[in-house]
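Input: one structure, supplied below.
The complex appears here without one of its protein chains, the remainder shown in place.
Each chain carries a letter (A and B) given by its place in the written order, and its residues are counted from 1.
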Amino acid sequence: MTVMSVSSAQIGTCLAARGLRLPPPWKIPSTPIPASLIRVVGTRVFVSGHVPTDENGVVTGPYGKVGAEVDLPAARHGALRTILSIVASVENTVGDLRRVKSWCMLRCMVNSAADFTDFPAVFSESSRLLLDVFGDDIGAHARVAIGVAGLPWNLPVEIEAELELS
Amino acid sequence: MTVMSVSSAQIGTCLAARGLRLPPPWKIPSTPIPASLIRVVGTRVFVSGHVPTDENGVVTGPYGKVGAEVDLPAARHGALRTILSIVASVENTVGDLRRVKSWCMLRCMVNSAADFTDFPAVFSESSRLLLDVFGDDIGAHARVAIGVAGLPWNLPVEIEAELELS
Partner (left out) sequence: MTVMSVSSAQIGTCLAARGLRLPPPWKIPSTPIPASLIRVVGTRVFVSGHVPTDENGVVTGPYGKVGAEVDLPAARHGALRTILSIVASVENTVGDLRRVKSWCMLRCMVNSAADFTDFPAVFSESSRLLLDVFGDDIGAHARVAIGVAGLPWNLPVEIEAELELS
């Protein structure tokens, strides 16, 4: 397996070709949370639960449960905004993204209405984006996608992650 | 602590003595999911959320919430089928199971009815199987067992895992 590094500039170009760009790092909205958005331990990167942010790094709706107040396309868009926010946080902490050797694991959570079950579909575009912009060797990841009983600020999706640096 | 390796052949013998055998690797049912069933990073193995599969590697019911449509014995059986599916995926990716040095962590999720709380009981047989067939040194694992609001395809249980290779 050939592992190539992908620079922040290359990521930016790949995203721009898709009409996307990294937001600034997440601006935590209210009371400060005594936990780290990103915790780096050696070459391991633990990513706190992230939620959708807009292009200014501010948490953005829609709010509510997927399958009730929030429909599948809106949930998918929220998941994509969440992945962009995670990539922005990682870049902000580790510097250039070429240090990322592997996306190891994504844990994807849906604030789920009682009868919604298509959790994988919410995150397929997000997973695909990692593969497309980081390449298969770096971007590949294991994943879990489940429905939970509630998420902070009643947001529809949340993703936590673990990465490995070179 | 003496860590012995346990070969795939030995695992097969242990399972056969219990009337069990590894299924073929999980056949993802519908649209392809752009995530890896197993992600190996160095000596670390990240196992995506797995669900019960039958002896052909096909996702199998019963479907529904534990404590409502699915009773405890059926949920326990589903959890056991899930662990077998995980072991099969690990073998399929890393080759012989003697490369497994440690089962580190299992995260066990129950698609839970409102009043069901006996989550540990659903997975006790699954945890015991790992200890029995891999031995205490390799098979020991930390664990979390919780109720979630929903699982893909409305399955009753799902397990994700992390392992360490030698």
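By definition in this document, a contact is a pair of C-beta atoms (placed from the backbone, for glycine too) under 8 Å apart; a residue touches a chain by one contact, two chains touch by 3 or more.
None of the values given here were measured: they were computed from a predicted structure.
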Query raised in the report: If the hidden chain were put back, which of B:48, B:127 or B:154 would touch it?
Result: B:127
Query raised in the report: Touching the left-out chain: which of B:106, B:133 or B:157?
Result: B:106
**Report entry** Footprint left on chain A by the chain that the document does not show
**Finding:** 31, 33-39, 41-42, 44, 46-49, 107, 109, 148-154, 158, 160
Query - Contacts of chain B with the absent chain, listed as residue ranges - result: 101-102, 104-107, 110, 112, 114, 116-121, 124, 127-128, 131, 140-149, 162, 164
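Methods note: only the chains that are shown with their structure count from here on.
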Report task. State, to the nearest whole Å, the distance from the C-alpha centre of chain A to the C-alpha centre of chain B. Result -> 26
